[in-house]
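Before I ask anything, let me first share the structure, which is written out below as structure tokens.
All protein chains but one are shown at their positions in the complex.
Naming follows writing order (A and B), and every chain is counted from residue 1.
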Amino acid sequence: MLSFILRRILIAIPTILLISVFVFSLQKLLPGDPVLAMAGEERDPEVLDYLREKYRLNDPVPVQYLTWVGNALRGDLGISLRTNQPVTELIAEKLPVTIQLAVMAILFALVIGIPAGIISAVKKGTVTDYVANIVALSGLSVPNFWLGIMLILLVSVRLNLLPASGYVPLSEDPVKSITTMLMPAFVLGTALAATLMRHTRSAMLGVLKSDYVRTARAKGLHERRVVLKHAFRNALTPIVTLTALLFGELIAGAVLTEQIFTIPGFGKLVVDAVFNRDYAVVQGIVLVTAVGFIVMNLLADVAYVLLNPRLRTA
Amino acid sequence: MNAFKTSLLAGLLSATALTVQAADLRIALQSDADVLDPDQSRTFVGRIVYASLCDKLVDITPELELIPQLATGWEWSEDGKSLTMTLREGVVFHDGTPFNAQAVADNIDRSQNLEESRRKSELKSVTGVDVVDDYTVRFNMAAPDATLLAQFADRSGMMVSPTAATAAGADFGLNPVCSGPFSFKERVAQDRIALERFPDYWNAAEIHFDSVTFLPIPDTTVRLANLQSGDIDMLERLAATDLAQAEGDGGIAVERAVSLGYQGITFNVANGEKGDNPWGNDKRLRQALSHALDRDAINQVVFEGAFAPGNQPFPPTSPWYDADHPVPARDVDKAKALLAEAGYPDGIDLEVQVPNTTVPLQLMQVVQAMAAEAGIRIEITSKEFATLLADQSAGDYQASQIGWSGRVDPDGNIHQFMTTGGGINDSHYSDPKVDEMLNAARASTDFEARKAEYDGARDVLIEDMPIVYLYHQTWIWALDTGLKGFTPYPDGMIRLEGVTLEN
Partner (left out) sequence: MSIADPILTRRPESRVWKKFRAHKSAMLGGVLVAFFVLIALAAPILPVPDPAATDWGAVRKAPTAAHPFGTDEIGRDVLARMIWGAQASLLAGVVSVGIAVLLGVPLGIVAGYFGGWTDAVISRCTEALLAAPFLILAIALAAFLGPSLTNAMIAIGLSATPIFIRLTRGQVLSVKAEDYVASARAIGLPTPKILTRYIFPNVLPPVLVQATLTIATAIIAEASLSFLGLGQQPPAPSWGSMLNTAKNFLNQAPWMAMWPGIAIFLVVLGFNLLGDGLRDALDPREH
């Protein structure tokens, strides 16, 4: 088990290095001069030259890259050209916001997706199953930014039920914090709920056909008990793995959701930074997100091994 | 016993005072501010925050007259080469540092010499600052500069605590210390900038809020929805298309002022190789485009008639507007005639770069449709703002839809765009007569004399037309009807002196 984890970590290292190269070169490819973009209406050539020098934008690209990686290893991701705030500070500030959004979305998805998947598997081939499948596919097919604007129009503008935008820290006002994030979490969680439902269904279908479920039924156990205790427990492994994997995708999905609901999280930060050519911020966020994604993958693998009795004993 | 009574009374008084004064004023901004250092700052929304955070040497009235703020009076020398100011006594910065002539000298020094300072060009004319006494300061110049006072009414005149500035250096913006009515509390990027009441403010009696929070909310519909639901108390830059809805809401008041800035189409006249094209070489084509446009219709279609059509760098309401060249009516025949005269009787193509955001795109599509009727086939190339700016300054464009947020002194709207080698002269337009007149307008402090120079330059520019001006934005604020005493200013700022919130 330990050697398995170690090997996985070793494989992750070159991947992360490659990501850093990608992230860095991508930034260098972006058109427009970040210093000029920051300057707005104030374009004093002397100051612009000084700033290029200060942020080492005139160095050869490989030197810039090595400087950046060297600093990143020491926990310094540079400072935002726009606000002068350190990127690590910005990330620390935004991460809890996006994580709260992602967790709420996942909770929503679990609550809807798993029961729907179980019911649909148990009632395979019936109208219930068919409807559940269509609803799930619809969830996967609806563009979530559109769902977001429609909800804002209906729930906030027309009905004035929930706030249309913003973020209240959980520590400041838990109730307001959660109500503010209800709509965004719903929007972000829709596709996830659909994915979970579909995977739960297929995992359950596989397990329901298996020998020990048949045995459990033959023993005359109540069907509810068979489904929940025996079948679902075994179907859980792929579901947990999937949830861990999807967590990474959620962070990416948060990009547009945050943009629409004006939530000051990771996604909004990175999109604004791309448009403002705030290099250090884009590099920092993509790097952190990618590393986070790899870590989630690693955790998913570990969870898979831990949850799977056959692999554990092996 | 007596003391107890007094304190009880004081307690009661302050308790009632609290219920009268709303604790927190929440203002939604269209975007997030950049670095909060007046010397490094470059965004419009940043200036809105400073209006509550940092006092300036002078301020303006809604009619653009200069009035005292930290300076109580000023006098120009006979030759116009020095300006002596008397300063307000008893003013302290948020960190307790006293404000005096030395502080002013330190501030000018910082604006001129901090490597990162964006104020260098604004203060270029100042060659030295004399501390005459504790509360008198003299600015010396090599040549007269009429624009200096107006610069002091903006970021160049914002006074930061010399103690804090020396300690923080270029990082001052992370924790700005000024002398305005509110002091900096915290900033969460893209979420909020929170300021709290500064008890030792020299004009504290006029300030009726314990704190102000600025919230960046880019989406106009969402901004308005937040005001309607009571999550914010006011917002700046309401979209013209939302006016009807806001005005129809009994709980919302709308205030407006025509801005000092403009929007237009800048042509590449001689900026690099791309300047050598029919549109850059022949002013008749540029005139034809101007004639092909119905500026009133543009205003109606895109801005519900709320903005001001324009054809000069100053809005028609400005005292600097040259009334001899009024906003022209649309004349398609004349446009066609000009095209034919220039050798394009069958029409001509024009590539215009536009920022890829909705309002400029909508504007350009209307312009495109109008120009097409005169035979001008516009191709819209939308670019991200960062790319657009870089291409424009590098001369990699034929025409560019861009504007200017406007300055109090007319010089700020024209000099750097139209003079040879001007800082933002992306057309590379150059005319010795225009240079001469615009420089002369800088040197005089007499309104009539300056106006004559600007009018003279306009006679040339309206012919050459390196920029086809289209309209002047109107600042529209929407506020809770409980908010009283707000005065709209043409500079778009939000000044909180005298503003109260009643419920």
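As a convention for this text, contacts are C-beta pairs under 8 Å (C-beta built on N, C-alpha and C of every residue); 3 or more make two chains touch, one makes a residue touch a chain.
Given the structure is predicted, the values throughout are model-derived calculations rather than measurements.
Summary of contacts with the chain left out: across B:357, B:420 or B:481, the touching residue is B:357. Within the full complex, the residue among B:297, B:337 or B:443 touching the omitted chain is B:297. Within the set A:51, A:270 or A:300, the residue that contacts the chain not displayed is A:270.
When the full complex is taken into account, the listed residue touching the unshown chain is A:256, out of A:35, A:155 or A:256. Residues touching the missing chain, restricted to subunit A, are 14-16, 18-19, 22-23, 26-27, 29-31, 130, 133-134, 137-138, 140-143, 145-147, 149-150, 152-153, 157, 248-249, 251-253, 255-256, 259, 270-271, 274-275, 282, 286, 289-291, 293-294, 297 (touch as defined at the top).
Remark: the residues of subunit B touching the chain excluded from display are 219-221, 224, 239, 241-242, 244-245, 297, 300-302, 356-359, 361-362, 365-366, 368-369, 380-384, 387.
Please note the rule applied: only the chains that are shown with their structure count from here on.
Centres computed as Cα averages put subunit A at a distance of 39 Å from subunit B.
Touching subunit B in their complex are the following residues of subunit A: 31-34, 36-47, 50-51, 54, 80, 82-85, 90, 93-94, 152-153, 156-157, 160, 163-167, 260-262, 264, 268-269, 272, 275-277.
Within the complex formed with subunit A, the subunit B residues making contact are 32-37, 40, 42-43, 115-118, 120-121, 170-171, 173-174, 187-191, 215-219, 221-222, 225-226, 228-229, 231, 384-387, 389-390, 393, 404-405, 423-424.
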